[in-house]
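Only a single protein chain was left out; the remaining protein chains are all shown in position.
What follows is subunit A.
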Amino acid sequence: MKFSLGAIQYFWPRDVVMNFYQQAAESSVDIVYLGETVCSKRRELKFDDYLAIAHSLREAGKQVCLSTMTLLEAPSELRELRRYCDQGEFLIEANDVGAIAYLQEHKLPFVAGSAISCYNQYTLRHLMNRGMNRWVMPVELSREWLTQLLQQPLVKDVRDCLEVEVFAFGHMPLAWSGRCFTARSENRPKDQCELVCIQYPEGRPVSSQEGQQVFVLNGIQTQSGSRYNLINQLPSMQGIVDVVRLSPQLMGTFDWLEKFRANRFGQAPQPLAKNDSNGYWLALAGLVQQLD
């Protein structure tokens, strides 16, 4: 079982990002995903900056993947996507099928991110035929769904050519819109957002009128209000999940990485915080926290 750090979902100032990847280089993490996946207006770091970080992480012994945008709308966003897909040096995480179309032109392998709709063995095989060598399961799927999928003969035949990755820690990306909800929360139009997301390095919490945190606003992305935390489910991933993903949080990501590593076989279970959830993996509503 390997551990990965997903791309930073929030808009952090440049020095915070640099500091984070310095820690990543010194940490025990196996795989690091890098790049802007939410909003193309967030440009504290540019393509060349990410490449430089990628090189230094690789020198530190990490496998590096470049993550690409999820909701691609403008031609300028496609041009930027093409730069990532054309560089050829680092593996790409495709978060939209548009990236897969570009990578196919070069016959390059790819990781399919969790926002690619892959729910069954035929779609999985199709993506593998196109070069997918790692599959990040959609966040809404359960252990049961994954097990059923992996049991299909069509998948069993090629299982050793595929790594399965599961988003296991952090606020889950649940939706993407043409609208920017963070700008809206400040009464600004998206065109004049003034990059207000940078003031919310953990996103903006959204609560019901009874005070229950339901979502987190992160620009055009809506995240789960709860922090997904599958630390105590790691033993149930043995044999079916190859890579466990932690999504970078502003605080404590690397402490959690060590806690996760320590509990791979259930030797060091952790108490969950009040706002932690594990429902999706257990085939329940995503926001549910089920105690063992």
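The rule is short, and it goes like this: a contact is a pair of C-beta atoms (placed from the backbone, for glycine too) under 8 Å apart; a residue touches a chain by one contact, two chains touch by 3 or more; residues count from 1.
Everything below uses one rule, namely that contacts and distances are computed from a predicted model.
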> What does the UniProt entry say the missing chain is called, choosing from "ATP-binding protein", "Ubiquinone biosynthesis protein UbiU", "HypC/HybG/HupF family hydrogenase formation chaperone" or "Sugar ABC transporter permease"?
Replying inline: "Ubiquinone biosynthesis protein UbiU"
>> Given that one chain is not shown, which residue among A:F110, A:F181 or A:W281 touches it?
In response: A:F181
> Which of these touches the unseen chain: A:P109, A:P205 or A:P269?
Replying inline: A:P205
>> Touching the hidden chain in the complete assembly: which of A:Q87, A:N133, A:Q152 or A:S236 does that?
In response: A:Q152
> So which bits of subunit A touch the chain we can't see?
Replying inline: 70-75, 77-78, 81, 96-102, 115, 117-123, 126-127, 138-140, 145, 148-149, 151-152, 172, 174-181, 184-185, 189-191, 204-212, 214-215, 217, 222, 224, 279-280, 283-287
